[in-house]
Each structure stands twice: as structure tokens, then as C-alpha cells.
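Following this message is one structure expressed as C-alpha cells.
Removed from the display is one protein chain of the complex; every other protein chain stays in position.
Up next is chain A:
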Amino acid sequence: MATSLSFFPILSVLLLTLSHAAGAATIVYDFNITWVRANPDGLYERPTIGINGQWPLPIMTANINDTVVVNVINQLGNQSTTLHFHGLFQNGTAEMDGAGLVGQCGIPPGSQFTYNFTVNQAGTYWYHSHYKGQYPDGLRAPFIVSDPNYPYKGQFDEEIVLSVSDWYHQEVQVLIPQFMNKDNPTGAEPVPQSALLNDRQNLTIAVKPGKTYLFHVVNVGAFAGQYIWFEGHNMTIVEVDGVYTEKAEAEMIYLTTAQRCSFMITTKNETSTNYAFVGSMDTTLFDKIPKGLNWNVTGWLVYDSAQPMPAPALVDQFNDFDDFALIPYDQKPLLPEPDQTITMDVVMNVLGDGKQYAFISNITYVSPKVPTLYTVMTTGEDATNPTVYGEYSNSFILGHNQIIEIVINNRDTGKHPFHLHGHNFQTIARSEFNAGDFSLGNSTENSYPAIPMRRDTILVNPGGYVVFRFAADNPGVWLFHCHIEWHMDQGLIATMVEAPLEIQKSITIPQNHLDACKAGNTLYEGNAAGNTVNFLDLTGEPVPPAPLPAGFTPRGIVALVFSCISALIGMAVIAWYGSVDMGAASKVAEQQRIAEMEQQENQEVTTQATTIVEAPEEVR
């Protein structure tokens, strides 16, 4: 059914733009998290996670330099939760970052938790659950931070927030056991049932002719990247992932999950037709395309609601804009040579339980017993020793204000959108499909862009690589992971422990955070194994399943030897049987049979003879 764009996001953005004049404000959100029921694609009603009894969730808004307070009460009853504010640096407030068992314990059912941070960056962001792959159940929505000194201020008439997403009919607690299963050793991810625009379908946006609209688009999906285009209109890109860019014209853009893009669209000067716009899921990610799947979602720019809503035209090829070509508005130059280069090889493999796991440089992520940030706070001097974080948190220690370069070699056949918490980064090299590993030989400082594109979620092509740099100027514990939820479940995660000693000096864990740990029986002191006495003793740390045996196990050797022996004995027995003479009784039996056969032959002969002889008598 055609529904019009919710008034709420436009109104809230306008109100805040007006209210900024008062100076930095404190915005308080009270989020009561409960299950509600929803049917956004009209195909299937299902339980979804709502806030304050409603779904779709409210769009969070703020002005730059505002303080945002979010009071979360988890009334889900059966699941813990957290909230992560994707793209916000949380500089000085690493404990508010919201990644479960990284910056905080999970918020158990019935508990209360307060996030309190300042937003020093403007742009398009979003917030979502960051606990055990929960956000595809609906706990995600855009978060827009406005800037009175926006570089393109005055060049647009209205702002519109648009979210694109994939949508599953089954809950995550049903999908994950089916996905992480020994009967799924190829790691085929669940295919979504629909695509959504603003958490619904058949979206209509009323537009006036001859105006310019600024769209803030967020991909809040769990898995599918989306191609987005507006029929009859071009987009002028002005921002990606909270980084303003110089204007860039595009006919079509591609957003992986978690990426954002803001662009201006100038409407036509006539109102004779309405125009369709499409979000089309990237089906190359899907293992199989089930019959009847509609991987597109359509909306309309409505110039005249009396006119028909045209069906979108088929597109032969996806000519999406390559974000690598964007130039940041602040012209920030390439960071100098890195102090630390971290090379990460991404691989998928099956472990001893028959399930497929994801590995970054041979380590698959397993959550530690103590949130990594709390380990930093409680291990004193040893916080600079990566051992205390456990082998399977895949931790890297970054020095304060070091220039860090990360190389991702994607040795998998799938696309991966990698996201770094707490920073955006300069993308200095990205290869095509199957280009192989990155090697310094084929890139030099001279070949890197002088003003590299910056964002916080970047796509790595299958069989290729991506290289990026950032400055470690934000002490905190920052997760680095693929933003496909299924791959997170498989452990495609690493942890950046940035300037641990500075973290200890700069933050304090609020009491309600620790209360949540106690209520959920999660340890909050000590190393990754919960050891508060000997920080270098990791016995008891959570570990992944053992690898599969690569060669013959004792059981296999016994089986093979036994089989060979039985074959040899069997052949010997056959040879023996073939060489001994026939037994007495059989000889007699055969003799008898031959005799019978000869008897039969003779009888036939005599019968024939008798017939011939007798015939003349009968005739008589």
C-alpha cells in the first residue's frame, strides 16, 4: 500500500536546525526496548524489537557539539542488548561505544543503562544493537547530526532521511543456529525475503518542482549491499559516512550495509510525471536466489499524487559510482608514513564442529569473558601486553597518536564491508576482484591519492585488497569487523586497543554499566579469562572449536589397515576355493543333473519318434 513519508523525520530535523541557535544542548532519549509485532513488507507479520512500543524506530537527531543522553531499559524479557552509535568517535567516552563484551557488558533483561556522550561531528550516522547479531530483528535506525555551518548550507530546500535495508521473516535466534550449523559447511548466508525503504515498501515522497532536496541515506541492513538510483534524476554526492565531500555527480550509488551517503537531488520544473526510485539488493552476495524473491524495493518522488506511480524500468548493468574517487571537503592530505602496519588476511574455514568460521590472520574471534575495555581498566601496566586480552579477541595494541596502516587481503570469494569503530580512515588503495594480496611493490607513496577519500565502512572485493590509514588519536577499545552480521557471528572481528594507558587515565566506568554486568553475571575485572590475579594467565579463556584433523587419525589408520587385511585374506580365500577340486557331494549332484538333462534329451527324441510312428494310426 502506498504510504507517505513519515512527517516525523523532516519535522525533527527542521526543529533542531532552528533550535541550534541556543548553543550546545543536551538531548535526552528514553528508550524502552520491547518486542512489538510488525509486517513491513506486507508478506509476513513477525516479532520485531521496538522502542517505546513502536517500530519503525525513531530517528535520533542532534546538533553538532550537543550532548546526547540515551537511557535504555531492556524489557525484551528474553535477550540482552546494547546500543552502538555507528560512526561516532566517542572520543574520551569509549565506554559509551556500545559493542557488547568490548566496551560494555550486555544489558540483561530488566536492566537499565545510560549512554552519555558528546557529538563532535556532523553528518549521517545510525544506531543499532551490537550484541550477538541482534540488530536484524529491527533494533536499528538513522541518527542525523546537523551542522549550522554546513558547507552546502543554503543550497538545498529540504532534508529527507531515507533508510534502505534487507528484511528477514525469521528471527535472528532462529536463523543463527541454521546458519552456524554442520549442515552448512559452505557458510551459505540466509537470503533475506524483502528489501525495505524506510522500513516499509511503496514509499512515496512528495516533492515540489524546481527544488533541491538533501537526502541522507543509510543502509541499515544486515547483509545485502544495495544499488540506489532515482529514475530521471542524478544525485550530487556531498557526504559519505559523516565526511563532507566535494560535489560528485552520480547516476547510481552502491551502499554496503552500514554505509551512509548524503546527496542532493534537484527536482524537475514540471509536475506531469512521478518518478520511481529503487533500492536493489546485491544478489551476488546470495548463495541461491529462491523462487519468487523480489530483491528490489521501489519508492516514488511524487510531483503530482493524481498521476500514476510508474513501474521502474529494468536496468541492464549496474553503473554505480566508485566512492574511491570522492574528495573530502576539508582537503585533508594523505597521512604520513605509518608507524605500524597491520596486515590482515581474511579466510573462511571449517573447524572441528563442522561449522564454517571466519578468520582474520588465522584467528577467529571469540568474545572474552571480560569486556576488553574493562580488561584495560583493570590490568594496570599489563594493559599494553596483548596477551591479557586473550588470543581470540584478536587484539592489536596501537600507540597513542601513531599513524596506523591496515591492509586487508580478502582471500575469500565474497565481498566484505569492513568497519572500524572510533575512527574514519583514509582509503589509499583498493583493488579489483581477484587482484591477489597487496604487496608494497605494486604501490608506492606516489601512487596513493594526495587527498584520500575518508569513510568508516569500506568494501573489499573478493580476492582483492584494501589499504587504509588513520591516526590513533582516540584512546579506546575499537572493534574492527566485517559489517555483515552473519560474518560477525562467524568471528570476522579484530580488536584495536588504542593507547591503553591513556584510556585508564581518561575514562571512568559508570556505576550503572557495572550494575548491568552484575545483573547479567558477566565478569568485569581481569584479563580475558577473568583472571584478576595473574593477568598473563589465560587458562579458561573462551576458545573456538579445534580444527579438523588434516590427516589420518589413529581411527583412520586402523580402519585402512583392517580393510587391506580383509581384502588380502578375502582374495586368498577365493584363490583357495578356485584351486581345490570340487567336493564329493557336488560332483555327484552335477553328475545327476547332467544325467537328467541327457534323459530329457533322449525322451524328446523318442517322443518325436513316437509321434511320427503313431501318426499314421490316428489318420486311420
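Please note the rule applied: contacts are C-beta pairs under 8 Å (C-beta built on N, C-alpha and C of every residue); 3 or more make two chains touch, one makes a residue touch a chain; residues count from 1.
Definition applied: contacts and distances are computed from a predicted model.
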Identity of the absent chain, which is to be given by its UniProt protein name, from "Response regulatory domain-containing protein", "High-affinity iron permease-like protein", "Mediator of RNA polymerase II transcription subunit 21" or "AP complex subunit sigma": "High-affinity iron permease-like protein"
Which of A:K291, A:K505 or A:R555 contacts the chain that the document leaves out: A:R555
Which residue of A:G110, A:G354, A:G380 or A:G436 touches the chain not shown here: A:G354
Touch list for chain A against the chain that is not drawn: 182-188, 287-288, 349-354, 356, 547-553, 555-557, 559-560, 562-563, 566-567, 569-571, 573-595, 597-599, 602
